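Single-structure report; data block below.
Moving on, here comes chain A:
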Amino acid sequence: MRLRLRHVAGLAALAVGLAACTGSSGSSGSSSASGSGSSGGTFTAINEFGTIHPGAPKNPFNSSGNYYPSYDEMQLCWLAYSASNPNACFPGLAKSWTSSDGGRVLTVHLQPGAKWSDGAPVTANDVKVSLAIAFTQGTAQPANLGSVKVVNSSTVQLIQSPGANDNTFASDVLQLPVVPAKVYGHLLPADIWSLIATSQYGGSSKAKTAAAKKASGTLVALGKKIAAYAPSQDLSAGPYVLSSLNPGEAVLTKNKYFYAASRVHPSQVVLRAYSGNSQIWNYLISGQLDAAPYTAMPTNILHKVLSVKGNKELVSRTFVAASLGFNEHDYPYNLRSVRQALAYLINRQAVQKVAEPVSGSPSKYTTGMIDSVVHDYLSSGQMSKLNTYSYSPSKATHLLEGAGFKKVNGQWMLPNGKPWTITVQTVNGFSDWIEASKVISSELTTFGIPTTAKISPDYASYLTELANGKYAVGFWLDALGPNLYTTYQRLYGTNDGYVVQGGKLTHQGPNAPAAAEQGNWEDTPTTYQVPGVGAVNPGELTFKLSQVPVAQQRAIVAKLAQATDYELPVIQLWNYLNVQFVNTSRWTDFPSGNEGLLNNQPGLWISMGYVHKR
Partner candidate 1 sequence: MVAVDPLVPEARPRLPRTGFWSGAGRVVLRKPSRIFGLAVIVFFALMAIVGPFLYPKNLPIDPNAIYAPPSLAHPLGTDFEGTDVLALIVTGARYVLYSAAVAAVVTVVVGTGVGLLAGYYRGIRDSALMRVTDLFLTVPGFPLLIVLSTIWNFGAAPAMGLVLGLTGWGGLARAVRSQTLSLRERGFLEAARGLGLSTPHIVIKQILPNVAPYVAMNLLLSVTGAIYAEVGLFFLGVVPFKANNWGVMLNLAVFSGGAITSQNALIYLLSPLVAILLLTLGIVLFLDAMDELFNPRLREG
Partner candidate 2 sequence: MATAETGVQAASPGTGEAAVRVRDLTVVYATARGELPAVAHVDLDLPAGQITGIVGESGSGKSTLALALLNAVQRPGRILSGSVQVAGVGDVVTLGRRALRQARGGKIGYVFQASQSSLNPLKTVGKQLLDLGRSHDVADLRQLIREAKGLAEEMGLDPVRALGSYQHQLSGGMRQRVGIIFALVLNAHVLVLDEPTTALDMLSQALVLGIVRRVHRERGLTTVIITHDIGVVAELADRLAVMYAGRIVEEGRTEEVLASPLHPYTAGLIAAIPRIVGDPNRSRPLSGRPPDLTTVPPRGCPFRERCPVAMDVCEVEDPALVEVPGGRRVACHARGRGVAVR
């Protein structure tokens, strides 16, 4: 139920740093219908964070803070969510950017008219302070940011950390939030940048390593202080500024100092809070929402929502798939033929129809990527080699019998003669997983493998027990993207024993002491022998995806897809669809068909000139 939404919906907008966006294609979507139509009126949408807590600080570094990305919180650019062209990006406070020194230096030119809601201009120093704060929050380090240089008041240079060679550097840093220096600057010590430099030491000097550790600790402590800091008022460089809020809704009014204020039509935005999907259903059915984000719902609710005057559905893809994962440390799931047989036995159409009827589509392939990305990256010849594991009990029987399994009195026996039963583990509150597990249990039981669904009380204990190897078969989200390294890391990453330490890949078996947070619960072989492809080392290939230039990723992805499809470390069940709703009776001109924009919040649509009064 409620967790599910939180779970997947966020990818529409929350993303802080995925994929690359180099300057060239930066100004793509801003051409939409210029300033016609009158302004004014209220635009009602959903606060994608869910709940609103009036007591929380108006601070983007607080995870429950009262700030609303794309409305009153701005970043330098907004990711366009393109799998085939990870360079696509919508400009935010940065009008344009160029990279030099092999992508190691990024020169950013701010929007000439960018101003805070008190009329003061947004300066390069604001960016520098914001990025310094990002170090205290631990968000700048993974982006491989090294230092920041103010060129002039509207130009700033971002430099990668020494030794790093990150192909997604630009997108990662450009998506960090930009806050006013005059509000947050006083929270930072004067020597913040030398502290940051000290903390980044990666050499072998013991003294310097100790100093780096100490500096990191200081940064984290600063981060806590900054996260809890409550500015007295909202100072926004975005199209709107927060005017009032209560636990049910936040009211934002137009920021007349916004650099593209002339393109912004609604004079007020109301963001409704929600605590469960059914609340969004109710809002939609009562026709109150002008835009609603991804919301899981059953078919009957969909029909009812669409029957309301003006309500329209906007569907785009998400980069998330739900899968059934195996712990290959557990017999008989270490047998490829068993995993393949199970893939033949699970009718993915039926599972999706029950579990995620509206915002899902059954997965055709199990490649570790969502199906549409498979189309982007694999040639039709390569795709034809993929096994789709269409529902086929006879193929399953064949595979099982080949592996020494026997069916006795309607029940399948392991080769050792013991009866084979399966427990599928899911999580309390994740109703799509639970429903899917029931369908799967029913299908497998009918086939002669008594299967029961077991539910963990909460996600935290599910993940802990999963990492500790307590479950043989359980649910898993994979194909997270569009960054392909992230995508394959879900299969051949920490949960498969692959850990990157000091820029080097290491592998740990399931019995090794678990990595800091995740154990190796997949336990796939380190080398696959894939027919037609040959030996594949999935962990190494995955790591390579983060290192090689984007152009070279294609070949690696093809290998990984083939290997995954053949070996089935998981069985991909369905891809989530980003089903959004808009109401066209008050506002028109929504960015339908623009996948990049649909994956961003309506605040960006509005500031890019979409959304006109009817």
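In picking the candidates, the idea was that all candidates are chains of the complex that A comes from, given by their letters.
As a working rule, contacts are C-beta pairs under 8 Å (C-beta built on N, C-alpha and C of every residue); 3 or more make two chains touch, one makes a residue touch a chain; residues count from 1.
This structure is a prediction, so every number in the text was calculated from the model and none was measured.
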Which of 1 or 2 touches chain A - same complex, any copy: 1
State the interface residues of chain A toward candidate 1 in the complex, per the touch definition above. 1-2, 276-278, 281-282, 285, 297-301, 303-304, 347, 349-350, 353-354, 357, 428-429, 431, 435, 438-439, 441-442, 445-446, 450-451, 455-458
